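Here the complex is missing a single protein chain, while all its other protein chains stay put.
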Amino acid sequence: MSSIPENVRYTETHEWVRKDGDRYLVGLTDHAQHEMGEIVMAELPEVGAEATKGDAMGGLEAVKTAEDFFSPLDGEVVAVNEELEANPSLINEEPFEGGWLFAVKASDDSQYDGLLTAEEYKIHIGE
Amino acid sequence: MSTYIPNGKAQRKQMLDVIGVERFEDLLSPIPESVRLKDELDLPAPVSELELVKEFKEFAAANSSADLICFRGAGAYDHFIPSAIDNILTRSEFFTAYTPYQAEVSQGTLQAIFEYQTMIARLTGCDAANACMYDGASATAEAALMAIRATKKKRVLVSGALNPRTIDVMHTYIDNGDFEINEVPFGADGLMDIEAARQLAEGGVAALVLQYPNFFGSIEDIQAAADFVHEFKGLLVVTADPIALGVIEAPGKLGADIVVGEGQPMGIAMSYGGPYVGFMATSTKLLRKMPGRIVGRTEDRAGNTGYVLTLQTREQHIRRAKATSNICSNQALMALANVIYLTLAGEDGFAGVAAQCWHKSHYLFDKLLGIDGVTKVFDAPFCREFVVNLPVSAEDAAEALEEKGYLAGLPIHGLGEGAMMLTVTEKRTREEIDGFADALGEYIKGVK
Partner (left out) sequence: MEKTIFQYSSPGRTGITLPVLDVPETAIPEEFGRKQPIGLPQVTEGQAMRHFVRLSTMNFNIEKGLYPLGSCTMKYNPRLHEYLARIERLAAVHPLSSAPSVQGTLQIMHELGESLCEITGFDAVTLQPAAGAQGEFTGVMLIKKWQIERGQGHRDEVLMPDSSHGTNPATTTLAGLKVVSVKSDEHGRVDVEDLRSKAGENTCAFMLTNPNTLGIFESNIKEITEIVHNAGGLNYMDGANMNALLGIARPGDMGFDACHLNLHKTFSTPHGGGGPGSGAVCCTETLGSFLPASTVKKTQDGYVLNNGRGRSIGRLMAFHGNVGVLYKAYAYIRTLGARGLREVSEVALINANYMKARIKEYYEVPNDDGPCMHEFVASGAEMAKKGVKTLDIAKRLLDYGFHAPTIYFPLIVKEALMIEPTETESLESIDSFIDAMIAIAGEIDEKPHLVTDAPVNTPVLRLDEVKAVKDLCLVEPVEF
């Protein structure tokens, strides 16, 4: 069973989203990092890039898999997790904390409320 | 029972029993009758080894080109091949192995590729190389696509002084989707016209592709080209002749971002065009955009050094439609020939081969210019290959020289009826060069 904290929202493409002041932090769920195996590289978006809900923002690479990750919200990328360049396995080790991917300043905060709840995500991944 | 099938009637019967069917035909039940072949294939009757060898000897006898003394290059070169190479290549451990998917029982292939990657990186002046591509031309096309991926731009500039066959292959690979190739003319000196390139680069380009030495043998200014294309945020792709790199500076040291080329001159038979091998090298920064297999060094569970295929998420079997290329099988055994060649030649031998090509091609060049009516076509310095203008049809001259036992240079129609591009490798002796020049001189005199 993977960890599915209640204090964040989720997407069907396995990102989590957490309100962090006036921005939203986005990361990969514990379930997804587990499926991928040890992540060896994270290709992150550029700060200032436009984020469109559902668009690929970057990619994660494990040894035998590679997956894109997507923006859960419309807005602008205001920060990326630079720690990941040297230590991408943070995504595996602390997916909901040190392993966050990027931060987005949303143009429409109501989009957040439309994301999956922990309960809904649990059903989505069949746990 | 055929030679290569050990299971005869008795074994087949025994196996069909275990399967639980009576006859072989029962195994064909999933194939609808309507698509089953009713008759035997219409193929020539089989022959024994004895007869086949005889037949091949007859084919061989019909290849009169093998008797010719070769002054032709243009992408395939008559270099000397040390006999040790084939001794290793014909070891079943190498030639009958599959792609090294099970690394623990493929260390021989993997380490050889690692050494190959190292030698190609050093030869080209780049940080790293892949395990090889099909040939130099397709490697060039793939390098241009790699630049398109890396820069997210759609246009590629290609010097018109590239081997036209390479340009053809680039079109086949690149003219799909919304990518575009623009050809940059070359100047009177035989080098790419950098001013023309600058005009074409307006609006940004993914890459500039240069050949080094170029198709005509002339040595391009790589540094200037790199400076120029980097200004436009594009990458410099250089398709280099590996032998020339024994004497001229490595393109990676002069600012090239991706260096590719044809590995045939390094220990591979001309074999009417294949199998050859393309090499590809690049910077650490661009590694993950590179197509093809890559071998990396690692450790086993006991901490011993070992080698594995790595960075595989770039490849088709994992990334499928988003892979950096569709390449799967490459030309691994030919890359092995390259690494053995480079090992045997070594630092001094390799430079020696290159130097002999340099000196001998210049010797022929001077001899030919001494023939009445023969002129040079370009002014730029050249290496191993050069173009002269004959006062007669180059096509006719080549045909006449074939009668005299020479594979003359290649007629280059685009440079005029008399243009002929010649190549001299270390294999040619002074006697052969003199003989060729005399024969050409006599032919010209005869026509005039």
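Think of it as A and B in the order they're written, each chain with its own count starting at 1.
Everything that follows uses one rule, which is that a contact is a pair of C-beta atoms (placed from the backbone, for glycine too) under 8 Å apart; a residue touches a chain by one contact, two chains touch by 3 or more.
Keep in mind the model is a prediction, meaning the values are calculated, not measured.
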item: Touching residue (missing chain; options B:Asp168, B:Glu195, B:Asp379 or B:Glu442); value: B:Asp168
item: Option touching the unshown chain, where B:Asp189, B:Glu231 or B:Asp300 are the choices; value: B:Asp300
item: Where the missing chain touches subunit A, by residue; value: 38, 40-41, 61, 63-64
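Just so we're on the same page, only the chains that are shown with their structure count from here on.
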item: Where subunit A and subunit B are represented by their mean Cα positions, the distance between them in whole Å; value: 44
item: Residues of subunit B defined as touching subunit A within the complex; value: 288, 312-313, 318-319, 322
item: Subunit B contact footprint on subunit A (complex, rising order); value: 41, 61-66
